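Yeah, one chain of the complex is gone here, protein chain that is, but the others are all in their spots.
Coming up: subunit A.
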């Protein structure tokens, strides 16, 4: 039994629930049977991948949905062997080069060369080009992006690239200018609520409108999250009541709790305790920058207006250093300690001012 997210994913451009005008533009784009390289960007959970797949279906027909997982092997110039997972149909191949981290350049060059050098067999019934989908282009190293720029031009005859990114700002301008950019904005809260209603109707459940609204608000305009949260609510309690607690991921609760502990007491011992909790979050694969973001959000909410600026500044500083350093725990803990020091000083000052 698949998740609702997968089950109710629209397959065709016509069936998309929002940004309908954009969908019709995309349809026109491929009607001619050809299209330029695309750069599709937008926040996560906005429906980028859904649109890409729908576009491919428009182009090649339902054959693109027959997917197979393949393991491609590469050898770097330094003789290191790399393996990367790709998902492919007869018409396209999807790969996330940032999986191999530092060696993404090799993957981009080799993979595209391999694919582009083999022509489509039957150009009559099929298109004369294949499509390569590269996800998380904004996570690529600069090296890889420059390599991409070159290969894009070279193999334009036999393949089209669809680049998928969260933000276009981290993609180098050279690539941006070679692609037709399509921005997929996050759905509005009302749109999310509407979609939740549609899904529940298909599941023959009744979802109170207030509840749909609350889930939509809590999801941060991330549709995937909203649908998953809705499903989690469904398995926890049905029939829905409009007062029902909306379950958010465990790590968020845990992080909020951690932030509360930081505000409660500022001492070396408490710092040790918090360190344990941070370790816990890290073992649960929560990325350090997400921890930073979450902590800052909670801490800023809990502290006085005067401090907000200073604390955000601290967080920004330590988060930047996190990117430069290698061991996340130092930086997170340093931020927490710095917050504790600032906050304690503030409390002491305001206490002495009071008496």
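Everything below uses one rule, namely that a residue touches a chain if its C-beta (ideal position, glycine included) is under 8 Å from a C-beta of that chain, and two chains touch if they have at least 3 such contacts; residues count from 1.
Note that contacts and distances are computed from a predicted model.
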Can you pick, from "Cell cycle checkpoint protein RAD17", "Metaxin", "Dolichol-phosphate mannosyltransferase subunit 1" or "Cullin", the UniProt name of the chain not shown? "Cell cycle checkpoint protein RAD17"
Looking at the full complex, which residue from A:82, A:156, A:172 or A:232 touches the chain that isn't shown here? A:232
Sole contact to the chain not displayed, among A:145, A:168, A:197 or A:266: A:266
Could you pull out which residues of subunit A are in touch with the chain that's been left out? 3, 5, 44-45, 49, 67, 69, 85, 87, 94, 96, 99, 135-136, 139, 166, 222, 224-225, 228-229, 231-232, 235-236, 247, 249-251, 253-254, 266-269, 271-272, 275-276, 279-280, 282-287, 290, 318, 321, 324-327, 329-331, 333-334, 337-338, 340-341, 344-345
